[in-house]
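Complex shown without one protein chain; remaining protein chains in place.
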Amino acid sequence: MKQIDIKTTQKVQIIDITGKVAVYREIKDGCIVIFVPHTTAALIVNEHEPNLEDDMMHFYTTLAKGDWHHNRVDNNAEAHLVSTTLHSSIVVPIKDGELTLGTWQSILFIELDGPKERKVYVKELTKNVS
Amino acid sequence: MKQIDIKTTQKVQIIDITGKVAVYREIKDGCIVIFVPHTTAALIVNEHEPNLEDDMMHFYTTLAKGDWHHNRVDNNAEAHLVSTTLHSSIVVPIKDGELTLGTWQSILFIELDGPKERKVYVKELTKNVS
Partner (left out) sequence: MKQIDIKTTQKVQIIDITGKVAVYREIKDGCIVIFVPHTTAALIVNEHEPNLEDDMMHFYTTLAKGDWHHNRVDNNAEAHLVSTTLHSSIVVPIKDGELTLGTWQSILFIELDGPKERKVYVKELTKNVS
């Protein structure tokens, strides 16, 4: 298992990690699993376009606005709630040694409660025809 | 890896692809990964019921309504935003050569910015006890 370290600098931030994930390809046929071991950050597969990323940050900031109980413990309930509607794990097929991402797809790390030091795990699963 | 080709005919449309996915079963034990290489379409596992599918289309059309920056580049920001709350990849276990879908579960392709020509990848992963 490989680990990508990420240092975020903003409260809500989007970081394209496609290049860092793709470099770990060891297999020709199978799938790659990308996992974020955090509860106020998430992963998505979508387009890396600055205007759209501004829109995402705004959407994720407002989707779960509220006066939440958890904010008495730790003022980040919105970050938890929104992260549950995004993804802790992403699976992407590998074919001929390449991620099968579409033309407009990037693997995006979504920080929802930064700035923080984060990590992402990358694991490959081989297809073994039995 | 297998590919399913889908031609959508509406802006927002739901297509049940369970039968097309299930036909690709080559393994007896493992998992199937279904992946959509698009950023304005997605996958879900839920019930194929016409009234509910009308509700889904309405819900997905309104969930991210807004005056978005990305719409100056390409008028489909809502489709991108909603697709990130649904799924690029779906994993379903296989047991005795069958998908372990529940009674009411179908694999549904969600078009959010059609009409378009789309594709879905299907990949199996074997369980190999080492």
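Details
Each chain gets a letter, A and B, in the order it is written, and its residues are counted from 1.
We take it that contacts are C-beta pairs under 8 Å (C-beta built on N, C-alpha and C of every residue); 3 or more make two chains touch, one makes a residue touch a chain.
Being a predicted model, the structure only gives us computed values, none of them experimental.
Residues of chain A that touch the chain left out of view are 1, 26-28, 33, 35, 37-39, 64, 66, 68-70, 72-73, 77, 80-81, 83-85, 87-89, 91, 121, 123-126, 128. Mapped onto chain B, contacts with the missing chain fall at residues 29-31, 44-47, 49, 51-52, 54-56, 58-59, 85-87, 90-93, 95, 100-105, 125, 127-130.
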